[in-house]
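The complex is shown incomplete by one protein chain, all other protein chains being positioned as in the whole.
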Amino acid sequence: MNSIITISTVLNTASMGLIILGLFIIFTQKNLIKMVIGLGLADTGVNILLVSTGYIEGNTAPIFSNTSLKISQMVDPVPQALVLTSIVIGFGVSALALALIIRLFEKTGTLDTSKIRGLKW
Amino acid sequence: MVNPILLILIPLGTAFLISTVAGALKNSTKYIAFLALLANVWISISLLPKVLDHPVNVIIAGIKPPVGINLLVGPMGAIFSIIISVAGVLVLLYSFKYIEGESQSKYYTLFLLLITGAQGMILTGDVFNLFVFFEILAISSYILVGYSGDRNGFEAAVKYLILGSVGSVFILVAIALIYQETGTLNMADIAGKFALVASGKKMMILLFFITGMGVEAAIFPLNSWLPDAHSSAPSSISAVLSGFVIEVALVVIIKFVYTIFAMTEVLQYLSLVGVITLLVGEFAAFNQGNIKRVLAYSSIGQIGLILFAMSLNSEAGLSAGMMQIVNHTASKSILFLVAGYMIKRTGSYQFSDYKGIAKKMPVSSFLFVLGVLSLVGVPPFLGFFSKLNIIIAALSSGNVFNTVMVFLILLGTIIESVYFLKIIQIFYIGEPVKEGVKEAPFFAVLPIALFAVVILLGFLVLPEIKDYAGSAAAELFTKIQMAQVF
Partner (left out) sequence: MRKLLSIVLLAGFIFYFATLTGGLLIPSNSSERSSVGLDILSRTANETGSANAVTSVVVLYRGFDTLGEVTVLFLAALGISVFMKSTSKVRKRTLDQSFILKTGSRLLFPLMFLFGFYIIVHGHITPGGGFPGGVIIATGFFIVLLTSESVEFNKTLMSVLEGLAGLTFIGLGLVGLFGSGNSFLQNFLPLGKFNTVFSAGIIPVIYAVVGIKVAAELSSVVFAMKESK
């Protein structure tokens, strides 16, 4: 396929869009919880970008149970492993962020960063 | 030769071990942690002579790179590993008495995991593995910043976490693009293939990577988290963060720019960023009243200086930068650790409340003075030689830009000396105001004194230090280690 709009391009642009959206939310929103949501969006965007680097047109999952499936018909397994790790790490960080925010809320009574002195960028 | 992978496995395994036995042993787990880091020191020191001739390549899972992951240790990695282990064990010793409370084993687990992350980052030969260890380092530091449980700690930790995670997103984008373009994740392999990538994409990958790692390395303008984080963390953690965490991130950036991406055209801009960082840090430190914030802004300044030194595109600059890192680790740790007990004893973060404190805490104040002298660059301390070498390296390159930068660095040094002098003056002149102030305990003073030994006697072993720093610089500059993997 020689056209510019291949599946890879679509995936790349979509994931970049998600990342930009996520980062935009982090930098412009004042509510801490919304920032965590933005972070989650950006993480998802990066993971899509990462997984899409392994995609080969028309191929399928790299599992050998069906013996008639040849290697040349499989996608790249490495990005999938990378994304597995990345998703877990992203989950861990989000959980930690939320726990911190809960405690911060208990201490200050607000989730608004403009009201919390230390958090003005 | 002991396998370098133990440098990572020992702290990691001990962290798991401590968490398993914490219920039974309670607070005695700190001794186990101490033994683990002592082992680390011994292994990293014994590693150094082996890597001077050719890098050590450790294969993991029995699968050769680039298909598998490997550890690639050259002189730079070995030296840094020693810095991390030694600084780690000394600060751990300080923490014995400094950290109080019930569940101390959690602190020691987190501390060991921080060391694991730092060691992993500097020893690995695989780019995604670098990211994983980077996350281990970052997350343990987020938690440790908020460890004291007060409001400032939480605020600083949240800010640090969010900015740090933005950095991680950028690094991952860079990794995804690297894999897309080169098909491999192994550093040496990427070094071989990177030149073939389209130049627009190369710049993109480089910028994403520098921005991502730069958050953790605290280069301007990505360092707004640092003053809060380093000042609100427990002082032992501040010492570790300023001492080697930001330096590790910076060294990784330098390593990538010189050897893996081999895009030395950005070095000019990096050196400008370095000097801007230096000036921003020093000017901001001038106005602070909180002693830990002064030290935190000073760290920003110093990291700018180190970045400048390492962006000079010369072996002399790189080796001077390495020496400056050693100096900063030792001096800044002294300053933060002393400040820790001053804060504890007086109950105040403002150094204006420390009037005449030298009479009650003579040893600590004296060590503080030593740390300041080395940081600013007074002979015969190590700091003098490292700064001198940076200036020589900058001037010898001959171009006008660098000469102007040198002038700005000297300006920064003057500002530094002024505000530190102000602080020392308060320590020594006047009558102590606060009640109940006494000297720090032995376990705290001992590690601080050992750090002081480094900066004092540094000049005695100067030829050796210059040698080692030189081979580290050569490794980066001539890409020796990359060529020898396959």
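Note that the chains are named A and B in the order they appear, and that numbering of residues resets to 1 at the start of each chain.
The definition used in the following text is that contacts are C-beta pairs under 8 Å (C-beta built on N, C-alpha and C of every residue); 3 or more make two chains touch, one makes a residue touch a chain.
Keep in mind that this is a model prediction, so the values were computed, not measured.
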Return the single residue from B:Ile99, B:Ile136 or B:Leu370 that touches the missing chain. B:Ile136
By the contact definition given up top, give the residues of chain B that touch the hidden chain. 3, 5, 9, 12-13, 15-23, 58-63, 66-69, 103, 106, 109-110, 113, 116, 120, 128-129, 132-133, 135-136, 139-140, 142-143, 146-147, 149, 154, 177, 179-181, 183-186, 196-198, 200-201, 203-204, 207-208
Residues of chain A in contact with the chain that isn't shown? 4, 9, 12-13, 16, 20, 23-24, 27-28, 54, 56, 61-65, 71, 74, 76-82, 84-85, 88-89, 91-93, 95-96, 99-100, 102-103, 106
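Rule of thumb we're sticking to: only the chains that are shown with their structure count from here on.
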Residue set of chain B touching chain A in the complex reads 128, 132, 135, 139, 142-143, 146, 151-152, 154-159, 161-162, 165-166, 168-169, 172-173, 175-176, 179-180, 185, 224, 228, 232
Given the complex with chain B, which residues does chain A contribute to the contact? 19, 22-23, 26, 32, 35, 39, 42-43, 45-46, 49-50, 53, 78-79, 82, 85-86, 89, 92-93, 96-97, 100-101, 103-104, 107-108, 116-119, 121
